[in-house]
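I'd like to ask some things about the structure below.
In this view, the complex is presented without one of its protein chains, the others remaining in place.
Up next, subunit A:
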């Protein structure tokens, strides 16, 4: 069915989360990719009027797709700011025509620190907060804003090359899962732990970024990539697509009933055929 309509589908699509909004599950088809996503601040976030500490963005341009998901650290200063700042900068960086390397990515993140630090210093702490809260916020600010992240770029073989590539980088426990022809593929090396993150004051915490690269040929294979934050941790044990859909539907029902999630949650799925 999909091939029949391929010519009428757009070749590009771009979406970025606004951290105060709920985005019910959406599906976007482009000529080369299928993209599904949902995003929701937790009920605690919505009730308090604060911004979600998650950030999610995806862009498809013909044969290329880039994406980033960030999970700000609530015990750091302004996890919402950290996620947005880091996510938007990484998203922009991935959109530049450049060869993606671990060294280049590390250099980029390292050079972001002074800008992040200055931006955090400029964030206003409301004048009406209790003294104790002000002291705590100042202490957090001195330690820095921190976020975990997972990002990547997919280049399909058709993009004027004989080979396509998948490039991924991350620090922290954002979930990353990949299937080829409906078989789940183990990501190696696969360290996804909360103690690893990026700090707008200190740079890398817990080690340097993990990078995963995979080349793929034109092979008529069906690929699926799924990334999400721990707000969707119930998906961790789900292997079958049907089980994943059941949980997503449960979330949709909750959202429709204005009953939101216990934690900020973001989810993105990308599918393509080589």
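Everything below uses one rule, namely that a contact is a pair of C-beta atoms (placed from the backbone, for glycine too) under 8 Å apart; a residue touches a chain by one contact, two chains touch by 3 or more; residues count from 1.
Convention: contacts and distances are computed from a predicted model.
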Exercise. Which choice in "NADH dehydrogenase subunit E", "Iron-regulated ABC transporter ATPase subunit SufC", "Glutathione import ATP-binding protein GsiA" or "VWA domain-containing protein" gives the name that UniProt lists for the one chain left out?
Worked result: "VWA domain-containing protein"
Problem set entry | Among A:9, A:25, A:119 or A:137, residue touching the chain not depicted | A:137
Exercise. Taking the entire complex into account, which one of A:47, A:158, A:181 or A:215 touches the absent chain?
Worked result: A:47
Seminar exercise, completed: subunit A positions in touch with the non-displayed chain are 42-45, 47-51, 53, 74-75, 78-80, 125-126, 129-133, 135-137, 139-140, 230, 262-263
